[in-house]
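On to subunit A.
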Amino acid sequence: MGATAAVAPYSNFAYSDSPRVLNYLAWPGNADPYLIAEFEKAHNVKVRIKEYVGGDQMLALLHQAPPGSFDVVMADAEYMHLLKEADFLQKLNPDDYPLDDYWPEFQEFPLHWFDGDLYSVMTDFGYLGLSYNTEVFRPEEVESYDVMLSDKAKGKVGFFDFYLPSMGCVSLAAGNKTPFDLSLAEFDLLSNKLMSLRGQASGFYTIADIFSSFSNRQATLIPGIGEWITLGLRESGVPVDTIIPNEGGLQWTESMSILKSSPKQDLARKFIQWTTSPKGQALMATKPDNKKSIPSKAGWELLNKTMPDEAELLRMQLNAPNVIDEFRTKKIAYRQLPSNQSIETWNDLWTDFKSA
Partner candidate 1 sequence: MNAALLSLKNISMEYSNFIAVDDLNLDIKKGEFISLMGPSGCGKSTTLRMMAGLDNPTSGALYLDGESQLEVPTEKRGMPMVWQNFALFPFLNVQKNIEFPLKMQGVPSEARSKKAAEWIERMGLTEFAKRNISQLSGGQRQRVALARALVTEPRILLLDEPLSALDSHLRIKMQTELVRLHKELGITFIYVTHSQSEAFTMSDRVVIMNQGKVQQIGTPKQIYRAPNNAFVAEFIGMNNLIPGAVLRLEDKTAEIRTDLGIFKARSFVGAQKDTPSKLVIAADCIHLDGSGEQKISGKISGEEFVGSVITLFIELKNGQEFKVQKQQHEVESLNLKYGADLTLSWNAENAFLLAS
Partner candidate 2 sequence: MNNYSDNLVLSKNISTKPSIKVRKGRWFPAALALPPLLWQFMFFVLPMFFLLALTFWEVKSYKPVPAFVMDNWIRILGSSSFQKALAYTIQMSTLSSIITIIIALPAACILAFRINKKHQPILIALLVVPVFTSYVLRTYAWQVVLSPQGLINWVFSHLGVTSIDMLGGAFALQIGYLTLCLPVVVLILTFSLLGVDRSQLEAASNLGCRPHQVFWHVLLPSIRNGILLAVTTVFMLTFSDYIAPLLLSGSNPPTLSILIVDTIKSGAQWPRAAVIGIVMMLFIGLVLWLSQLLSSKEKR
């Protein structure tokens, strides 16, 4: 076969069931060499990522792939209970992970425990609010989500094409205090609010498109995203910022779990240990195009010691107002799955909104 010549170098990369490969299901960019090079070198393994956008896609991938295809999954905390329900997750031993290094608020994160057993470890978190172009809007203009309906925002409101954060923020904007726990009437409020925004929309974007549409001013206002996008853009000189409007914001958290079917439990554990170690956490926080807040206090300390500039930018300084203070004071709701309606109902509304 003519292909054999090409297969030879390919074998260096090994197949997915090779013990030297860790199969990792995560949001895009989480296998950036910046994050994993050291781990790969230390354990002489290769981390191979399958990227997904949105928790539903992640669920579908897990359900459809043959068991053993993935070793570690990184997902938003609210999806963990769906994974647990479907019996995908391996029970974890809390002693294996440096949870004591974490800020007290995150040591016993409720979405990770089921009947007193730990199934996931938080790796990073952030807030979702309203991101805006600072040359177009002044901070006082964007104190309420209502700015999205202003004339200035016409055709300039970008939407992250993932129903959960986007609809969560709109739900807050519609005045729902518990944005995901909605009565029928409250869901109607959300629906009406959403449809009223349709004419203002510039498009429905994947993550990269959010970066580019923000930087090329295709969109000047985007709800449902946060500093993890605007910080990186600001560093590159794009005039954008994120605010938590008066109606409130959302907190997202990302967590890692080991899949029950993984044949490489040991390696998977080591990978989570690396990611939650101070070094791993500091790297996680400072990744060039996706800045995140980290739950490990030890990580903060290391960050402040080694990269003080970054720590300031990320507002993760220990002796100054920081993101943990915001968590304590701001009206922040956890991002959750809809509790009274089915995911399908929300998804359908999102699809209707897009095509309206």
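In the analysis below, a residue touches a chain if its C-beta (ideal position, glycine included) is under 8 Å from a C-beta of that chain, and two chains touch if they have at least 3 such contacts; residues count from 1.
The candidates were selected such that all candidates are chains of the complex that A comes from, given by their letters.
These numbers were taken from a predicted model, which means no experiment stands behind them.
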item: Numbered candidate touching subunit A, per complex, among 1 or 2; value: 2
item: Residues of subunit A touching candidate 2 in the complex; value: 53-54, 56-57, 59-60, 62-64, 86, 155, 158, 161, 163, 201-206, 209, 212-213, 215-218, 343-344, 347-348, 350-352, 354-356
